[in-house]
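Contents: one structure, followed by commentary.
Just one protein chain is left out here, and the rest sit where they should.
Right, chain A next:
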Amino acid sequence: MTQRSTLSHLDWLEAEAIHIMREVAGQCANPVLLFSGGKDSICMLRIAEKAFRPGKFPFPLMHIDTGHNYREVVAFRDKRAAELGERLIVRSVEDSMKRGTVVLKHEGESRNKHQSVTLLEAIEEFGFDACIGGARRDEEKARAKERIFSFRDEFGQWDPKNQRPELWSLYNARSHKGENIRAFPISNWTEMDVWQYIEREKLELPSIYFAHKRPVVLRQGSIVPVNVPLMNGELTNLPKAGEEIIDLQVRFRTVGDISCTAPVESDADNVEKIVFETATTTITERGATRLDDQTSEASMEQRKKEGYF
């Protein structure tokens, strides 16, 4: 390793993220790291390794599964947790539906926003006082002012007017029982930083991040994947009557609930090509790929107030 007097931008971001994770471990009694199998949380696992190895992570991993996740991602999630030898907790929105705490407006409604309910139930079940998440400030306007340590009240609510001032790198993770801290170690990363980090660290990703052919329809200007197989083999996202199915070369920039994650057209079949594509791309990540964020500019803010991550 060559030594230099200042850190490169990736080294700096990594060092900051490690520092934040260690603050959570040092200040909180019972934290958890949210791991979805997506690219941001994959970076977080590498950061956790750099922060805590040769020790074990001082927190378990947890995924809130909507039951509508891409099979490739779920398989990757389980494989990665096993390779690391860390404990993975999975809590599912479908269980909340069975309990009656989540009620869908109609069968096809996106389960994405309902993750908040299941997350709060899991926080209560395990008594977590902090959740480490992979959100970034560049993802969406409402996140630009988010603290690195964000305070949530007993109902998991985020009150933009009641956040603690955050100065220097002195973080205040104190909370009373029932309250909760969300900590975002990669707040200061952009999508480009994430891809550069994946490239540098040679991180493995679920296959759907790379260009592949898949059946899609074009719906209101978005590419919508159709006939997507679930874990149990059942197909979801069926095309509507009259829609023309085309086989398109696509990749995903974010992977979440199938009902609200759209791919982009791309030939980038390796990380290096994705880095180049990201550098020259003309559409922001959420704009391109989150079908549910487009309804209102401020819809993310609304969901955060309700306890969304």
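To be clear about the criterion, a residue touches a chain if its C-beta (ideal position, glycine included) is under 8 Å from a C-beta of that chain, and two chains touch if they have at least 3 such contacts; residues count from 1.
Simple rule for what comes next: contacts and distances are computed from a predicted model.
Undergrad: Can you pick, from "Cytochrome c", "Sarcosine oxidase subunit gamma", "ATP-binding protein" or "sulfate adenylyltransferase", the UniProt protein name of the chain not displayed?
TA: The chain we cannot see is, by its UniProt record, "sulfate adenylyltransferase".
Undergrad: Among A:A82, A:M192, A:L218 or A:L235, which residue is in touch with the absent chain?
TA: Per the contact definition at the top, the residue touching the missing chain is A:M192.
Undergrad: Identify the residue among A:R71, A:R164 or A:R219 that touches the chain left out of the display.
TA: Going through A:R71, A:R164 or A:R219 one by one, A:R164 is the residue touching the chain not shown.
Undergrad: Where does chain A touch the missing chain, residue by residue?
TA: 1, 3-16, 18-19, 22-23, 25-26, 49-56, 58, 137-138, 141-142, 144-145, 160-161, 163-170, 172, 174-176, 187-188, 190, 192-193, 196, 199-200, 272, 275-276, 279, 281-284, 287-288, 297-298, 301-302
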